[in-house]
Structure formats: structure tokens, C-alpha cells
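Here the complex is missing one protein chain, while the rest keep their positions.
Up next is chain A:
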Amino acid sequence: MKDRKTTHFGYQEVPVEEKAGRVADVFHSVAARYDVMNDLMSGGVHRLWKRFTIELSGARRGQTILDIAGGTGDLTARFSRIVGASGQVVLADINESMLRVGRDRLLDRGIAGNVVPVQADAQYLPFPDNTFDCITIAFGLRNVTDKDLALRSMLRVLKPGGRLLVLEFSKPQSKLLEKVYDQYSFRLLPFMGKLIANDADSYRYLAESIRMHPDQETLKGMMADAGFVDCEFHNMTGGIVALHRGIKP
């Protein structure tokens, strides 16, 4: 009998075709309280990480931006103001619940007209080649089943000279910080998930998926392998989060 291909779902090994469904379940579960939990878990620092991402995007008026795994629309809202009426921001997420929360939240804040919500899988982006000036994926790549496939798909839809920015949890640069961070992730985080969202398992998955995600140098290499040039990364908050940037040649 032929072996079934597996991939990781947190610390578990699951068949490749099951991962997307399991990840979807996690995000269906946390969608409603995703923002509250983000603020609580990061102490609000995720806003600063996203702020730096916006700065490095070099987004300007009239540009077309793709915000993959845009979730509740934090980055989309900021890009929408920058690109203005002559530009466009596509808010993409594979998860229907997250996309609905994001779209509703943007509409509630009066952000419309230049924002298009699209339910899309990062591995098979449903856009023509050379469409976007910039692509961002914030805290989403680690949940993608085949990261290499997703990076190549992003490269395809980027315009030549366009930028990909990957904001993702990464490997802390200090041993001490790593220990503190481990305690926080595996003890406090599921507890907070249980308390706030009544869902400890989803938040345990988030912590585990962060540990399974490639570290800074590995992800940089993956981006280069996919075809991006001038790949670089910036560690933030001691490497707990890293922002990778690559350019489509």
C-alpha cells in the first residue's frame, strides 16, 4: 500500500489533505474573538509589528495590494488609506469565518470602495500573473499546508519589482527569551484561550504551529528558492516575530 503523505498540524502529523480542514476549524472557532485575543496575547504589540510591515511595504497611492490571510482586516484597513481611491486592496483569506468578520469590521469602520474581499487559498491564488504591487501575509504562512507552493503562487501574481512581506512568528534570538516565551506559549496562552474564547485547544495549536514554523534563515532560503531576490528579514521583539521581505525579479 502506498504511504499517505503527511504534514504537521502543530505537533501532530496529519495527512496532507486533512491539514487545511483542521486549520479551518481552528479559525472558525477563534474568528469572533480573534482581535481581542491578539491584543491580549501580544499586549497590543502586534499593532507595532503590523505598523513596521506597512512601512516596509513601500505601499503608495494607486497601487494594488494583496493581503493574504488578512483575517480581520488590520493591514487591509491601513493599506486602504494609503492606496486611496485610485488603488485597490484585496483582502484574501481561506477561512470564510475570518473573512466575514474582517469584511464586516471594515464596513463598520467605513472602509469600502477600494477593498475587495476574496476567499482564496494562498497555494492557488485566483489572480492573473503580475497583478499586485505588493503582497503581505501576516501570521498566516505557518498555517499553509505547502509553504513552497504558496510562495511560488505569490511570486506568480506579483508584478516584477513587487514585494512580498511575510510577517510571522519566528525563533527568539536569546535563550532566556526563548525559555520565557515557551512558558508563556504553552502554559499561559492556552489558559487565556480557555478563559476568553473558551477554546484552549485552538490556542495550543497556535503555540505548537509557531514552533513548527521555519526559523528566520530557513524561511529566507525558501523565499529565495521560490524565486524571490534581495531576500532579507528583520527580527522584532527579540526574534519572537520576524518580517521577511523578498522582491520579484
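Everything below uses one rule, namely that contacts are C-beta pairs under 8 Å (C-beta built on N, C-alpha and C of every residue); 3 or more make two chains touch, one makes a residue touch a chain; residues count from 1.
We take it that contacts and distances are computed from a predicted model.
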Protein name (UniProt record) of the chain left out of view, among "Ubiquinone biosynthesis accessory factor UbiJ", "Oxidoreductase", "Allophanate hydrolase" or "Binding-protein-dependent transport systems inner membrane component": "Ubiquinone biosynthesis accessory factor UbiJ"
Residue in contact with the excluded chain [from A:Gln88, A:Ser170, A:Ser209 or A:Thr237]: A:Thr237
Where the missing chain touches chain A, by residue: 45, 47-49, 51-52, 55-56, 58, 60-61, 81-82, 84, 234-238, 243
